[in-house]
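Note that one protein chain of the assembly has been removed; the remaining protein chains are unaltered in position.
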Amino acid sequence: MTKRVHVETRINGREVDFLCEPGQSLLEVLRDQLHLTGAKEGCNNGNCGACTVILDGRIVDSCLVLAPEVEGREVTTIEGLAGPEHLHPLQQQFLEHAALQCGICTPGLIMAAKGLLDQNPAPTEEEIRLWLAGNLCRCTGYDKIIRAVQAAAQQMEARV
Amino acid sequence: MGQAKQYLRPSSIDEAVRALAAANGGGRALAGGTDIIVDVREGRRQVDLLVDLKAIPELTAIDVDGAGGARIGAATPCYRIAEDTRLRRAYPGLVDAASLIGGVQIQSRASLGGNICTSSPAADSAPILIALGATCVIAGPTGERRLPVEQFFTGPRQNVLQDGEIVVAIELPPPVPRSGSAYLRFIPRNEMDIAVVGAGVWIRLDGETIAEARVGLGAVAPTPLLVVEAGRALAGKPATRETFEAAAEAARAAAKPISDMRGSDRQRIHLAGVITRRAIETAVQRARESQS
Partner (left out) sequence: MVTTTRPSEKTTHKVIGTRPIRPDGVDKVTGRAIYGADVTLPGLLIGKVLRSPFAHARIRNIDTGAAERLPGVRAVITAADLPDPDKGMADVGEASATYRDLSHNVMARDKALYQGHAVAAVAAESASIAEQALALITVDYEPLPPVLDLVEAMKDDAPLLHEDLRTNELGTLSDKPSNIAAHARFLKGDPAAGFAEADVIVERTYTTTMVHQGYIEPHASTAYWNADGKITIWTTTQAPFAIRDNVAVLLNVPVSRVKVIPTEIGGGFGGKLPPYVEPLAAVLSRKSGAPVKMTMSRTEELQASGPTSGSRTHVKIGAKRDGTIVAVEASLAYEAGAFPGSSVRFGSLCMFAPYDIPNMQLDSYDVVVNKPKVAAYRAPGSPAAMFASESALDELAERLGMDPIELRLKNSAKVGTRMANNIPFQHPVGNVKVLEAIRESDHWRSPLPESTETRKIGRGLAMGFWPNAPLKSSCFATVNPDGSVTLVEGNPDIGGTRASLAMQLAETLGIPYEKVIPQVADTETVGYNDATGGSRTTFTGGIAVYELGQDIKQQLIERARILWQLNPEDAIVYEDGTIRGPKEGQQLSFDQLAAQLFKTGGPVVGRASVSPKHVGFAFGCHVVDLAVDIETGKVEILRYTAAQDVGKAVHPSYVEGQIQGGVAQGIGWALNEEYVYDEQGRLVNASFLDYRMPTSLDLPMIETILVEEPHPPHPFGVRGVGEVPIVPPLAAVANAISHALGHRFTDLPISPRRIIETLYP
């Protein structure tokens, strides 16, 4: 039996601690131990982006982060985006623009898009396409996703 | 499917080297994890101990000193290199490569140290580091040593590192006036692919004559290559299409690729010429535009 590691971190603004195997991924711990199943597993090797979360302000594939690495850091998952009575503009615009069909890629795409808008509030279509290229969607052909991100950017601009 | 049994996060190079040396071959460094986590999970590597290098300050520092060149901590994630305006000005070819590796999520983590230590013949940073004349700084149980990047690789996924050794930093020579660099690769999609061929070029102009040049090639041989003949074909020649074609021809001649599912040998030899020529064109353009 490998010795388990105790990890203290912040997830979605709250202090969290857990025990994990040293080689376990952040994705596994989020899903199987913390029951945050919003991050999805599409490939488990960094190729699809379905597991995207924000780690200290940068988007990462949580399947390519070891759980012990998040000691003392700040993780945001899709579950941390909406308030009790309102959705994040990205979530709202994904709905308005029918930017999801099956929806399995959606949490990862919304987290990736959030990472973009946090640092570039008014991206061009080309910038959005480049930024989201690590997130595969097989259902939509990306068209409506790009439009939803543009609309969310506008909605967020209008609010500030 | 495998898993490492132990995770360590040392805060000094000494500690890291000691831990790795003590693991008797069962330890590996962990930088961004974008190669090693997959390799361990998919059973390509058996690892008992992973030593996370990211808490060691030198390993994630970028120092740019006009006269003395630049030193990039080996575990610094690519996005920091790509966003660094000083590096962009002095070593635009390196920034090309750093912003190509993976998608945004991968760039948040992937490092130059990891890229060269995986030692894939297709590693995107290798050809441009070779072209820029970069040096790896290696620390080990017996102290520190320095090595030009082109001497680092010994075969596909093999390099000179001994047990307990880590790459601490990559050092780049100071930029010189009227020089320019570029990295270009060919991939079938526009993102999320491994280079079928990659070419890194550094060039110094004297008027409209190429005074000096270095060309690195990736994915066309068991290791990334320094193509001396291509540099020779450029040096002392006018910066014209004919000269670039001659260098491209030298790159084609140097390419000894294999065929695999990412590309055939014929395709790679052909692309070695095209991509080298295009990278030269960009590097020359940048040299013309460079301030000093």
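We call the chains A and B, going by the order they appear; numbering starts again at 1 in every chain.
Here is the rule we use: a residue touches a chain if its C-beta (ideal position, glycine included) is under 8 Å from a C-beta of that chain, and two chains touch if they have at least 3 such contacts.
This one's a predicted model, so the numbers in the text were calculated from it and none came from an experiment.
K.L.:
Out of A:68, A:107 or A:123, which residue would touch the omitted chain in the full complex?
P.N.:
Counting the whole complex, the residue in contact with the absent chain is A:107.
K.L.:
For chain A, which residues lie in contact with the unshown chain of the complex?
P.N.:
Residues of chain A in touch with the missing chain: 21, 31-32, 35-45, 47-48, 50, 77-79, 81-82, 87, 91, 94-98, 100-107, 110, 125, 128-130, 132-146.
K.L.:
What residues on chain B make contact with the chain left out of this view?
P.N.:
Here the touching residues of chain B are 1-3, 103, 186, 188-194, 196, 260-264, 266-267, 270-271, 274-275.
As a convention for this text, only the chains that are shown with their structure count from here on.
K.L.:
Can you check the complex and tell me which residues of chain A touch chain B?
P.N.:
On the chain A side, the touching residues are 2-3, 5, 21-25, 44-47, 49, 52, 55, 58-61, 63-66, 68-69, 71, 112, 115-116, 130-131, 133-135.
K.L.:
Can you tell me which positions in chain B touch chain A when the two form their complex?
P.N.:
So the residues of chain B in touch with chain A come to 2-7, 9, 30, 32-34, 37-38, 40-42, 50, 52, 54, 77, 79, 102-106, 108-109, 190-192.
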